[in-house]
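A quick write-up on the structure given underneath.
With one protein chain held back, the other chains of the complex are shown just where they sit.
Moving on, here comes chain A:
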Amino acid sequence: MSASRRWALAGARVMTGLVGIAAFGATVAAATLLPLPSHHAEPVQSTVTPVATQQQRVCAGPLLALAADASAASTASSIGVASAVYAAGSAGALSADDVTVSPMDVPDNAARDVAGTPLALSVPAQGDALEEPLLAGAQSQGAATETLTGFAATSCAEAASDGWLVAGSTAIGQTSLLLLSNPTEVVATVELTVYGESGIVDAPGASGILVQPGSQRVVSLAGLAPNLNSPVIHVATRGGQVVASLQQSVIRGLAPGGIDLVGTTTAPDVEQVIPGFIVPATLIDDTHSNDSGFHEDAAAVRVLNLGDVATEVELSVTADDGGNGSSTRVTLEPGVASEIPLDELAAGSYTLRLNSQEPIVAAARSTEKSATSEDFAWFQASGPLGEQSAFSVADGPAPTLHLANASGTEQSLTLYPQDGAPALLTLPAGSTLTRPVTAGASYTLVGDGLGGAHASISYQGSAELASYSVNPLGPLAQPIGVYVR
């Protein structure tokens, strides 16, 4: 090989190498730096709107007294008759006539024949219509016995397989009864999980509670988890579904300290809104705090963190009359039910908002006192309203509708009374609205593009306090996306 040929070969190799490196570098640079075109096949989702089926609600029935009869201390018996208000139909055309009312069996209530029973309300679907018929109901009852005083109101609720009761106490002087009503045609197997101030409670009798179709079981919470100041109960069912309610009553020494009947609060979420939280003008009576310094009659929010890690909850309080809001931050351990005191709040009506990183459940409580008596109430968190919702206003003192707009956009709603002209309500972002409503009537709230408005009804009288939330329809009948591949 001649020298020149060798040089030529070497030159060619160097050229090859440089070209190769350049091509390599260029490709890598292009791949890593340039925005690349892409092709993305969008999955085919079919949105299925379930075929409308009959709507069903359960009114929990009359208030119960435990051990009113000393010979049967474990048996509850009703102490009177609850008055129920209900209506069904479409927006602006509600009528009680369409509702089929069937009494439910309460084997645990010794006085069921006298005082009445829980009611199952139902209204059939209109033919093949996809639109669910509207159905609403509420019940209220005042108590004035030696052991029970006060006023309790609650809405007649939809049965569900999963619910959270944020209420009750099994401390001394407290009575908490779980009412599990099964309006379905299948036996419901209920599993209760009780969370307390020191975490989840080992409750042997809490699982496998059978609730027969069309009947109500009454379970004493103290029997499952005694000595809890702030229980939160998770009710899960297999088979049939139940409406879970909790009746809490207090006796302080010999004086009864109020009663309330509480439905389930909204499902765990990172945001909870409690509209229409009423703080009556009272002072804390230090004598009412128990051994652990727990003020039973103080205004407070009970919160449970259902995440896996501790989370910081931001509690924002906004006065409904437009006064300045306040905000506090609390760190919550997972699985531990805690109460955040709201002592410093002046009398008035408020909207509470809780935000966290982990899903939480929450409800608030306050106490109304008169010179002679007192009553407390639980204020459940309420979910964002759907396009149409109906609610009934049970009999009681000064019923008031509270609306809170937790979203960032203005909401407009139309309130249709059962009789009379509809009213247009406008809710600017973040604002609240209070409006008196007529006891014994039913209303429809209609609005499009909802998703941020929350509503509740409250009652306040002398030593009478109660509230229930207006809840959207359960998720079971919502349209669902389906993929087949």
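Here is the rule we use: contacts are C-beta pairs under 8 Å (C-beta built on N, C-alpha and C of every residue); 3 or more make two chains touch, one makes a residue touch a chain; residues count from 1.
The rule we apply is simple: contacts and distances are computed from a predicted model.
J.: Which of the following is the UniProt-recorded protein name of the chain this complex doesn't show: "ABC-type quaternary amine transporter", "Glycosyltransferase", "Sulfate transport system permease protein CysT" or "Cu2+-exporting ATPase"?
T.: Options "ABC-type quaternary amine transporter", "Glycosyltransferase", "Sulfate transport system permease protein CysT" or "Cu2+-exporting ATPase" considered; the missing chain's recorded name is "Glycosyltransferase".
J.: Considering the whole complex, not just the chains shown, which residues of chain A touch the missing one?
T.: Touching the missing chain: residues 13-14, 16-17, 19-21, 23-24, 27-28, 31-32, 36-54, 125, 160-162, 184-186, 237-241, 267-269, 359, 474-485.
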